[in-house]
Structures are given as structure tokens and as C-alpha cells.
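Here the complex is missing a single protein chain, while all its other protein chains stay put.
Here is subunit A:
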Amino acid sequence: MFINASQDSIANNPTNENVGSYKIEGKITVPPGDNALENTRILIDEGVYVGVPQVDGTFVICGVPSGSYIVSVVSPLHVFEPVRVDINAKGKIRARKVNFIQPGEVVTMKYPLNFETHGIPNYFQKREVYRLTDVIMNPMFLTLLVPLALLLILPKIASQDPEMQRDFQQASNFLQPNINTPEIGEMFANIFGGPKKQKPTQQQIQSNAANSGSVTAQQKRRNEAINKRRN
């Protein structure tokens, strides 16, 4: 007979075990003006008992036997922190913080329970917006910027300082590439520039103009030298 009874209790028969005589009371505080209470439910142990709040936010769940329960208030519009409520066999009620990792730890809280909203749950991730600063601060962009700066500034400095110019001249003479190798710029100019502009002197100039981005500083200087000579 005894074994039968214990088996019944394990088989989660709520009519015998779960109906007790104690009640859990509390109050839900939501900002005034929103009717969030209508969609708010009070769950004890994830729905073993379900409570409905009253107009002023208070709630009562009756018929709870002694034991330890997690009381959570659920609302789609507000976040509430769950509370563990212990009812001992004599009916004394204690509320404490929920700690799943150390269930024995006791950090007592106020009873009757008071649930205050911890803000609105954030269900959404912020959408990424296109911002110019993101592009500029991009490391790829910065690595591009340095050669560009060199490309623009170096010839300017070189043209102002005659000594440096001489140095460059020497260096360029030294590093003079093979004239016979075809230049990319020329090739493009031949393709895009069309056969109309057949002047051989102009050809080089045009090629530089059209493809200034891809021309190295060296070539540019060489062209300048050519132009100067012509003048």
C-alpha cells in the first residue's frame, strides 16, 4: 500500500500533491498608462500554477502546498526577474534570489513579492546603417591612402627642392627601365584613344592623362622631363 502511494506521487498526480493550503502573494509594478497587465501571467514552476494579475497589479495564487517554487512574471512587453519562494511545512514564507548554479545559496528578498519591470525586452538587433566614417576608418582604405598621398605629394616636394630633383634625376637615370617594354598606359590609349590622334608626341601625354591613376611616379617624372625638353 505504501509503495502504491509513493508511486502515485511520483507519477505527478497533482490532485493529491499539488493542492495545498498556502498562497503566494505579490505585486507587479508597471509604468502607469500601458495596459501591459492584460497580457501578463504569473507562472509558478514554469506553469504548474498560473496566476492572473488583478487591476492594481497585485496577484494571489492560492492552494499551493509547502515547497520551493520559482515565481516568474511573464509579459511580452516587460522583463521581470524571477524569484524563488520557499514555503516550509508550517506555512512560513521566504523569498530569495534565483540562483540556478548554487540552489542552496540564500539572498533573501522582500515578501510579499514585488516585481518591478527591468525595461522592455529587446527582441531586435539593430540594423546596420551605412555610414561614411565606417568606410574611412576601414583599414583597407587607410592602406590605400598612404600610397595615394605619396603619389601626390612626393613630386611636388621634389620639384621645389633642386637638390632633391637632381638626386631623383640620377636615381631615375639609374633606374631607367627598358624603353622597349610596352607601357600599359600606351596600350590602353591605343585601344580607347582611337586611331584619330596619331601624333606621336601627343600619344604619351594622352596616355598619362587618361590613366594617371595607374602610372607610377617615376613614369610621371619621365614624362615631365620629356615635356620640359620639348618646351
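Note that a residue touches a chain if its C-beta (ideal position, glycine included) is under 8 Å from a C-beta of that chain, and two chains touch if they have at least 3 such contacts; residues count from 1.
Quick note on the criterion: contacts and distances are computed from a predicted model.
Colleague: Since a chain is absent, check the UniProt entry for it and pick the matching name: "Trafficking protein particle complex subunit", "ER membrane protein complex subunit 1", "DNA-directed RNA polymerases I and III subunit RPAC1" or "CP12 domain-containing protein".
Modeller: "ER membrane protein complex subunit 1"
Colleague: Give me the subunit A residues in contact with the hidden chain, please.
Modeller: On the subunit A side, contact with the omitted chain comes from 5-8, 10, 12-21, 23, 35, 37-39, 41, 43, 45-55, 59-63, 65, 68, 70, 72, 74, 76-77, 79, 100-101, 103, 121-125, 127, 202, 205-206, 208-210, 212, 227, 230-231.
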